[in-house]
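All protein chains of the complex are present and in place, except for one that has been dropped.
Here the chain labels run A and B in written order, and each chain numbers its own residues starting at 1.
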Amino acid sequence: MSEARFSVGQRVRIDDRMPPVHHRVPSYVKGKTGVIERVCGLHGEPEKFIRGDGEPRQRIYRVRIPQAQLWTDYEGTEWDKLEIEIFEHWLELAE
Amino acid sequence: MSEHHHDHDRTFQPDHPEPTTEAARIGLALRELLIEAGHYTVDEEREVISAMQGATPENGASIVARAWVDADYKVRLLNNGIDAIRELGFDLQPYEFTVMENTEDVHNVIVCTLCSCYPRALLGISPAWYKSGSYRARVVREPRSVLREFGVNLGDDVEIRVHDSTAELRYMVLPQRPAGTADWSEDELASLVTRDALIGTQRELDVARKVP
Partner (left out) sequence: MSKPWGPHDVGGLKAGPVDTTDHDTAYWEWQIDAMIRLALKKDLISDFAELRDGIERLAPGDYSNLGYYERWAKSLAYTLVSRGIVDQAALDRQVTSVRKRQEAEGVS
């Protein structure tokens, strides 16, 4: 479906699963919470090799995470950010 | 999931400085087999290499210069990079091209931690350091230290945004236009823009570089 599940400004959590196949979610953001910075387009996602659900294209979102939330020893300022694009099926609304 | 403290001590092994001969031989041997089997020709290879070498950071620089002189173009570029660069004859499809603007308050830097995704059509071949384990490991975690190694010293009044290019987006930084360039031509402006400024490992542009 081409309708976006999430919108800009929503708080989302990145899942921390470890599928046994090539996927594009770095471990340092798994389990972390951020905010949708941008709704991007539909793309063929790399796990399509095993998903086989007929529609491999999934929506991508840019997620913005404060660096201070990623690293307990972060050396920079509290307003420094990490922004990363994540496929929709790795995201869920955060509490 | 609890944090494993030993992970903090894990060190990435440095990239081998010289090519390991056996793996390079595998590449060369593979090439010979593919050409021998007729999958491609040496002429095709030469053509592809020539095209790759033809892409340089001047492409990205020309986009920056246009955005500096044309405020409406800049808005289009920031909103839809793919369509905006097509106006100038560049194509990065199937990727989404995302331009991040530097300001007085914000400095942007790009990385691909998982491999080394890079907008080659606009910036040419990526530098060795961009592909290095050290850059990929550290710039997301200690960007200010890494930027200092490139000679970029940012005060606490500047926010750093690190962009990890993990999927189908390709990024470029739009550096700030230097002061004293108000009456310059687009070509002159473009001549100031370096590859490192487009990646984010350079912030200030040097007006002494102006050409002609």
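Criterion: a contact is a pair of C-beta atoms (placed from the backbone, for glycine too) under 8 Å apart; a residue touches a chain by one contact, two chains touch by 3 or more.
Computed from a prediction, not measured in an experiment: that's the story for all the values here.
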Touch with the omitted chain, as defined above, among B:82, B:114, B:154 or B:207: B:114
Contacts of subunit B with the absent chain, listed as residue ranges: 1, 3-4, 7-16, 18-34, 39-40, 44-45, 48-49, 52-53, 113-116, 125, 127-129, 131-138, 140-141, 146, 149-150, 164, 201
Contact set of subunit A toward the excluded chain (per top definition): 16, 18, 21-23, 26-31, 44, 46, 49, 70-71
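The criterion applied here is as follows: only the chains that are shown with their structure count from here on.
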Distance from subunit B to subunit A - Cα centre to Cα centre, in angstrom: 22
List of subunit B residues in touch with subunit A within their complex: 1, 3, 8, 94, 96, 98, 113-114, 140-145, 156, 159-169
Of all residues in subunit A, those that touch subunit B in their complex: 16, 24-26, 28-29, 31, 40-41, 43, 45, 60, 62, 67, 70-77, 79-87
